[in-house]
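The other protein chains are all here in position, but one chain of the complex has been omitted.
Chains here go by letter, A and B, matching the order in which they are written, and residues are numbered from 1 within each.
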Amino acid sequence: MTALVEKALPATPPESAWRAFRRRFGRQRLAVVMAGVLGVLVLIAVLAPWITPQDPNAQTLLDRLDAPGAEHWLGADDLGRDVASRLIVATRVTIYAGALATVVSMVIGLPFGLLAGYLRGWTDAVLSRIADALMAIPPLLFAMAIVAVLGRGVTNAMIAIGIVTAPRFFRMARGVALVIREETYIEAARSIGCPTSTIVRTHVLPNMASPLIVQVSITMGFAILFEAGLSFLGLGVQPPDASWGSMLQRSTQFAGEAPWLVLLPGLAILLTVLALNTVGDAVRDSVGRENRRLV
Amino acid sequence: MKAPVLEPVLDVRDLVVEVGTAHGPLVVVDGVSLAVAPGETLGLVGESGSGKTLTALAVMRLLGSSARIAGGQVLLEGTDLTTLGVKQMREVRGGRIGMVFQEPMTALDPAYTVGEQVAETVRRHRRVPRKQAWKRAVELLDRVGIPSPERRARDYPHHFSGGMRQRVVIAMALSCDPVVLLADEPTTALDVTVQEQILTLLAGLRDESGLALLFISHDLGVIADICDRVAVMYAGQVVETAPVHDLFAAPRHPYTDALLHCVPGAAGTRLATIPGTVPAFDALPPGCRFAPRCAHVAPGCDDGPVALEIVDPAHRARCVRLDELAEVAS
């Protein structure tokens, strides 16, 4: 039968896609450290109620504005509450807030972006205009409006942030889908009678994995910053609960006497956003040839 | 065909190119020697991954950051290009050596007229007034067969057809009267009827000005058309080099022989094939690199690196069984 039989496999046995990813990721030292930081933060968030050294809401007025020391490792705030314990519970609130906004943003932006980019034409024109309009709304103002209607609280505020940031996912998904739809493997799928919905789900979506990861990390960082901003304005987390943003807000007036009250939550926010962005970039740089082309 | 009488202007000796990988450097061009004399065309043939393009890029010192010249010399009129500084090398590129690549569109800037681009290459190497450079550009466009060159010089690249763009690229390559023209698959992206025109143009320019032409191609028909001598590359090595008529009439390396038989002939005939695939550079066979795919493989083929053996003064082949196979053939 076939004269030429290609029994020869590639010389090197394949490194699994996951192992190759780990090898490339591992070479980026800073990203590895930052991934560790993110891991610890998630762990803290999950275990928060059990690992606080003291009751985060217990007020000991005698310890008011205590400097970091034996009694309060990271000091105490203006009501004499233990800062270390409050930071720990705040981690949970902050990560919940970031994740919620990101999920809302992605659930709205991604499917519409895929449709707009893949179908083009009228669908694209209409959806893109809506996205542009949404982009024009100042996120903070929109969140304030939503909170005014639905009531105060992290959840409402973060849903609002998710809605206003959805155009970011939309634009990313649309842009990548515009590129992917021109690939021959899409035409190949059409030529064997693959329906459009199946093409988008099985060919377009997997090929945008890495830009998607980057977008998730950026949006998450963005959402955490906004949560801080909203809580700072008193629109986010409600007392006595704490988020890093609300801790920052309360403490600004004591910045002179108790700088740690400002520094610690500020550093936590900075570190988390930095870690998210670094890890996102490193993931993008580490994905294999399977889907590197579009990043 | 006789061996070149003239001294070669471009003489590549034992060129070694390494590519950096995660597992250390890999030798991808292994001891390649080539010589081209004025007015002569040397064809460099090979399939993808044979190292022919890397050889050309190494000659031009355009390897980029991942690959480097790890050994050998590239002598241009006696000067070793591998020892030149960045600035001197820039003088050589487009000066003494002109280049023509496969895709004419990428070689041209869509934002400038073709006249401006040709004049620009003139001015990059020679201090001449703008006006004079423009005049030279028009002359060059005329020389490469662009009709009404004064008018066409004011057009942008997208106004030109594929063949006309390749002519512009050739005009740019000729702008400083090079002694060597390096053409890497210059007709591959063109239609057959246009390919013929470009080949005729290149041959004419070579004969007119005594250019040494290094012509890289995978197309044996094109090689047969334009080359005086041919070097066949396989897996980073030259496996056979011979005058063009000898190579096609009496190939001595089994790879060359097999390659010539893969070409379509009459209708209904079955094509010859070469089983297997080109070896990866990190998994080269210990001896002859073609041995795993060779129809004439024998126990001795795997014993160690094979040298280029002399068949006759102008013909060399890298095969252990050179003499045995010659006897079988006769």
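Here are some notes:
One rule holds in what follows: contacts are C-beta pairs under 8 Å (C-beta built on N, C-alpha and C of every residue); 3 or more make two chains touch, one makes a residue touch a chain.
Note that in this section contacts and distances are computed from a predicted model.
Chosen from "Bleomycin hydrolase", "ABC transporter ATP-binding protein", "Protocatechuate 3,4-dioxygenase" or "Transketolase subunit A", the protein name that UniProt gives for the omitted chain reads "ABC transporter ATP-binding protein". Residue-wise, the contact with the chain that is not shown comes from B:D191, picked out of B:D191, B:D207 or B:D312.
Screening B:L54, B:L259, B:C288 or B:C319 for touch with the missing chain picks out B:L259. The chain that is not drawn here is touched, among residues B:K135, B:H218 or B:H296, by B:H218. The omitted chain makes contact with just one of the residues B:G64, B:G78, B:P147 or B:P299: B:P147.
Only one residue from B:T113, B:S209 or B:T277 touches the chain missing from this view: B:T277. Residues of subunit B that touch the chain left out of the display are 47-48, 147, 161-164, 191-197, 199-200, 218-225, 244-245, 248-249, 258-260, 262-275, 277-278. Of the residues in subunit A, those that touch the hidden partner chain are 1-7, 9-10, 14, 17, 183-185, 187-195, 198, 203, 206-207, 209, 288-291, 293.
In the analysis below, only the chains that are shown with their structure count from here on.
Centre-to-centre, using mean CA coordinates, subunit A is 51 Å away from subunit B.
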